[in-house]
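Every protein chain of the complex appears in place save one, which is left out.
Note that the chains take the letters A and B in the order they are written out, and that residue 1 is the start of every chain.
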Amino acid sequence: MNYFELLAVIVILCDVALCAASRLRVMIRAAAVQGAALGLLAFMKPVTWEIVLLSAATIAIKAVLFPWLLNIAREKSKADEPAPYVGYNFSFAICAAMFGVSVWLSHRLDVATTLMAGAFFTVLAGFFVIVSRKSAFSQAIGYLVLEGGVYAFGMAMPNEAPALVELGLLLDVFMAVFIMGIMVYHISREFEHADMAKIAFLSDLEDYD
Amino acid sequence: MISAAILLPAVAGAAALFGGKALARFLLKATACAHLALVLYMCVFPQRGGYWLALDGAGLLFLVLASVLFAAAAFYAMGYLDHSAAHREAHVLSPLFGTEPQPVFIAFLLFFLASMSFVCASRHLGLMWVALEATTLASVPLICFHKTPRSLEAAWKYLMICSVGIALALLGNFFLTAAVGAREVPLLYDVLRQNAAKLDPLWLKAAFAVTFIGYGTKMGLAPMHTWLPDAHSEAPSLVSALLSGALLNCAFLSMMRVNAVCAAAGLGAFSAKVFLAFGLLSVVVAAALMLRQRDYKRLLAYSSVENMGIIAVAAGAGAPYAAMLHAANHSFTKAALFLLSGNILRRFKSKKIEDVKGLVQALPKTSFLWAAGMLAILGMPPFGIFWSKFLTLKALLGSGNYWAAGLLLFMLAAVFAGVAHPVMEMLRPAEGQSAPEPEKCIFILPALLLGSCTLLLGVFIPAPVEALLKSAAAALGGG
Partner (left out) sequence: MDIEMTAIADFAAALLLAPLLPGIINRVKAFFAGRRGQSVFQLYYDLRKLLAKGAVYSSASGFVFRLGPVASLAALLAALAVMPAGGHGSLASFDGDIILFAYLLALSRFVTVLAALDTGSSFGGMGASREVFFSALAEPAFFLSLAVLAKKAGAFSFNLIFLSANPVTGTPLLLVLAALFIVFLAENCRIPFDDPNTHLELTMIHEVMVLDHSGPDFALISYGAALKMWLLGAIVVRLALPFGGGTGGAQSPALFLAGIFALAIAAGIVESCMARLRLLKVPALLLSASMLAFAAFMVS
């Protein structure tokens, strides 16, 4: 059996789990499993020391470090997950639609592998989570997944980017989510919740006081 | 030498983070001066770049702008931090950094400068992406520095929207790699430009589309501009000056690099249309939201959106020189205006226009510069923006986009109406105004110097500056 195809399918299923999950713990776990799968997918390229380092770094950051940090922040903030803009069951239907679009896109661009479709689907799923969720945590996880999708796209491409840039990429993602985590901590400390829909003081479309 | 321009602020920032308040302030002043001197030296003696870093005309222009603006902001910061320290209690930024806020603020300012220099000097497109993401991350703590609810919201919005945009730009970078395919062409922008004809056109088009949206988000083009009014109005004034004046230009630089590759591959007509469309949309949206705006800092922020739109229109109309000139003029003018708005905010303690009455009596020097700056940003001669807007319109009419030119003129008129009325309200003398406070030189001088730069550019462009602008245009033009 083609193990890389299995990994790609795991990535896809984690996206579905992410979009339809109602609890933050499930979302964090889905992102972690997806991170581990993405790390293992690095071995699709010809194996060199850089690839091993990249894979190890990806797994360490995405599957171990981030879930740990996010769980700590989640427990400290004691915030309830507010209901999303799009219901959980309807999210499933949207997932199916997004997956269909991803497969079509990958065929249109002439790279019709499962991983390519999975990469597009992950990007779309990340977008969907950011847009449809109200909690700042969910938005941060959505961003993490979005970057994972772009990373998966890089893996699916036949030729490689220099390892230096890939590592720089990883560092950037790490810093970004780190800073997001700090921001969420501050927001939840200031407001005692992390519901972004309630934090909407800046607007030009209403009279403000 | 080029890497020194990046490493110097980065190292100084790290030192400021762990040093004390006095060290941080010294480092800020020293680094600003040293960086400016370094950049001017590199202007006079062009540097040969390496594999990863190189300064072509456009990079050098934007680096000069960033450096000058930073120097102005750094000196303004001296006065600003004195004032704000007296009015805020110590507040822990995060569990990891237990230091006082001022060194953290200064450290992130220096990191911000380092990352912007990195963007300007990057030759490899992937590295440029990393640098642009670093600018986002370095500027987020600066925006929410005062931890008010509004600034937290603004900082979160900025972080999310710009990070998502830059993630899209990363996808675009990968599309570019796909366009390169199996041909051994590294992702260096000049090498790509030379070999542009060999790239796969479908992937290249997809790359341009996605990269435009991604970097356009960072640049503040509509409809991806929604973070800009919030972030630029809630940030401390000197940070707003840097964001509006320097960072938007860096995003524009990144976009133009990719555009140059596409134009060299023959997609110039397509990309020009995209630039024109989004640029006009930005001007329209900004003009619409500037009318009846009640917050003067938001007014300035929307003006940034409008001016970025004009820069995009200039690029799309095939007049890169006008785009460069406008970028330079806008940087100087907007930075001056934001620094002055800091003075107003400090005196009147409110960002709303209706709370600012009798500015002429309260802050005479500031109000003079404020009025001059507003006239400049609206495009009055003899300030520089008039000339760059004129060149843009000329290019539009010359390339036959009559409808676009007409729309642009109409929107500029709307912007004038939107800006002139509130400014007149602010400036008009009011009864019962308290005696004017003495305005410290440090709050006036940076804005004055920046304003005079834009006046200079409007009246007479010195030959070296002209040469720099022309080389920048040549480096990015070709479409």
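Basically, a contact is a pair of C-beta atoms (placed from the backbone, for glycine too) under 8 Å apart; a residue touches a chain by one contact, two chains touch by 3 or more.
Because the structure is a prediction, the values reported are computed rather than measured.
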Study note, to complete from the structure: Whole complex considered, the hidden chain contacts A
Point to revise | Contacting the left-out chain in the complete assembly, out of A:Leu18, A:Leu38, A:Cys95 or A:Met196 | key: A:Cys95
Study note, to complete from the structure: Cross-chain touch to the chain not pictured, restricted to A:Ala117, A:Ile130, A:Met157 or A:Ala176, is A:Ala117
Point to revise | Residues from chain A at the interface with the omitted partner, ascending | key: 1-2, 5-6, 9, 12-13, 16, 20, 88-89, 92-93, 95-96, 99-100, 103, 114, 117
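By definition in this document, only the chains that are shown with their structure count from here on.
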Review point. Once you find the CA centre of chain A and the CA centre of chain B, what distance in Å lies between them?
Key: 30
Point to revise | chain A contact footprint on chain B (complex, rising order) | key: 94-95, 124, 126-127, 129-130, 133-134, 136-137, 140-141, 144, 147, 149-150, 152-157, 159-160, 163-164, 167, 170-171, 174, 177-178, 180-182, 187, 202-203, 206, 229-230, 233-234, 289, 293-294, 298
Review point. Quick one: in the complex, what on chain A touches chain B?
Key: 109, 111, 123, 126-127, 130, 136, 139, 143, 146-147, 150, 153-154, 157-159, 161-162, 165, 168-169, 171-172, 175-176, 179-180, 182-183, 185-187, 190-191, 196, 199-202, 204, 208
